[in-house]
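On to subunit A.
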Amino acid sequence: MTKIFMTTTCLAVLGLAQAASADTLRLLTWGGYAPDEVVEMFEEQTGHTVEVTKSNNEEMIAKLRATGGGGFDLAQPSQDRIMGPQMEFGIYKPIDVSKLNQDLFIPSMLKATMENTTVNGEVYGVPHVWGTSGLVMNTAEAGEVVKDYTDLCASDVAGKVSYRLKRPTLIGFAFAMGEDPFAAYGDEAKYAEIMGKVEAKLIECKANVKTYWGGGDELMNLVRSGEVTAAMAWDTGGWKLNEDNADITFVAPASGALGWIDTFVLPAKGQADDVAYEWINFVMQPEISARITAGAGNFTASAGADEFAEDALKAKYQASFPAEAVDNIKWYPPVPAGLESIEGEVLDRVQAAN
Partner candidate 1 sequence: MTPDLECADLTKQFGETTAVDNVSFAVPPGSFFSILGPSGCGKTTIMRMIAGFLDPTSGDIRIKGKSVLDTPPNKRPVNMVFQHLALFPMMTIAENIGYGLRRQKTPKDQISRKVDEALDRIGLPGIGGRKVDELSGGQKQRVAIARCMVLEPDVLLLDEPLGALDLKLREHMKIELKALQATFDTTFVYITHDQSEALVMSDQIAVMNAGRFEQVGTGQDLYYRPDTPFVAGFIGDANRWKGRIERVEGAVLEMRTETGLAMRATASNDLSAGDMAEIFVRPETIRLAASADALADFDNQLQGTVTSILFNGAASRVLVQDSVGETLEVTLPQSGEFSGLHRGDTVHIGWGAAQAICFGGGA
Partner candidate 2 sequence: MRSHARIGFVLLLTPLVLWLGLLIVIPHIDMLLISLRERISFGVYETSTAQYQKALTEPLYLRTFWRTAVMSVLATGITLLIAFPVAYYIAKMAKGRLQQVLFMFCLIPFYVSELVRTFGWMILLRETGIVSNLLQWTGLADQPVEMLYNDAAMMVGLVYTSMLFMVVPLVTTLESLDDSVIEAGYDLGGGGFSVLREIIIPHAMPGIVSGCIVVFMLSLGNYLTPTMLGGKDSLWFTEMIYNQFIVRSNWELGAAFGFMLLVLSSVIVWGMLRLTGRTLQETMG
C-alpha cells in the first residue's frame, strides 16, 4: 500500500517537472519588455511558447536566489546587479556569446555590459534595454526651482515632491551634492562617509516629501493629479505624462542623469538555453526592438533600431537630453558586495526619521 502511494507521489512529482518542457521559455522580465505582439510573433515563427513573469531588480534576484537559479530560463536584471549576486549566490550561468548574433548589438554597449558582468573570466550578461533616471516635473510649476536632485528639498516645492527610497536616490543625491559615489565603490569607508552626508540631507529633506513612491503607476498618479510637481523618476515616465500634459516632462538633472542597462542573463538552473538564445536574437532585430521601444518607451541596445523608432519619442528624447546631457549620463558600474548593506541602513534610518 505504502509502496503504491510512494510511487504515485513520485509520478506526480515527475509529472510536475515534465510540465516545464524544453520548448517553453520562462521569461522573468520587466513590464513592457516582452509585449504581447512580440511574444506572438516569436511563438509563431519558432513554435515555442513564452511564459512572461513581470518583476523588478530586487524581486528577480530574490526569486532566483530562493530557487538557487531555477524556475526561469531567461532573466533581465540591470547590469550592475549581476556580478555581486553571482559571486554571492551563483544564481546565473555563463552566456555563450558565440550563439548570439553580435551584429545586432550596438558594439560599445555590448562591450561595456560584457565587461561589467564578467566574473572569473566568464561573461554573464548582454545588454537589452537602457534608459536613465532623473527628474520628472511640471516645468510650469517647478521648472524654475528644481534643476537638480537636491533642489527637491527647496521650500518652494515643499509637500509637492516625491522620490523612491531606493539606491538610485542615494546615488543621485550624492552626485548632486558634488560627490562621486561611483569612484568610491572600491573604498567602503569613503562610500560610507558619502552615504552619511546623503542620509543627513535626505532626513532634512523628508518634511518636503509628500510620500515615497513605490511603483511607477503610483508616481504617475501623483504627478498627473498635480499633487506632486517634481519627482525623481525614469525618463519614460516623464515622456508618457508629457502626452497628457505638455508641461510635464523628464529633465536631466544638472549633475547628470543616471544611466542603467537592463540585460539578458541565464538563470543557473534554466532548462531552455537554446530557446533563450533564440529569443535574444529575435528581439534584438531592429524592427522588433523598435516595437519594444514603442511599448516600453525606452531605447534598446539593438543596432539600427533607431531608424524604426517613432519620431515623437525621438523628439522627446532630444528635448530631455541636449548633447552635453548625454555625455553627462552617469552609468551604473557593478555594485561591489557590502555597499548595499551600507545603503540599506541609510535608507532604513531615513525611513524612520521624523
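One rule holds for everything that comes next: a contact is a pair of C-beta atoms (placed from the backbone, for glycine too) under 8 Å apart; a residue touches a chain by one contact, two chains touch by 3 or more; residues count from 1.
A word on the picks: all candidates are chains of the complex that A comes from, given by their letters.
Owing to the predicted nature of the structure, the values given are computational and were not obtained by experimental measurement.
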Only one of 1 or 2 touches subunit A in this complex; which?
2
Touching residues on subunit A, where the partner in the complex is candidate 2
1-2, 5, 58-59, 61-62, 65, 85, 87-90, 159, 165-166, 206, 209-212, 214, 225-227, 337, 340-341, 344, 347-349, 351-352, 354
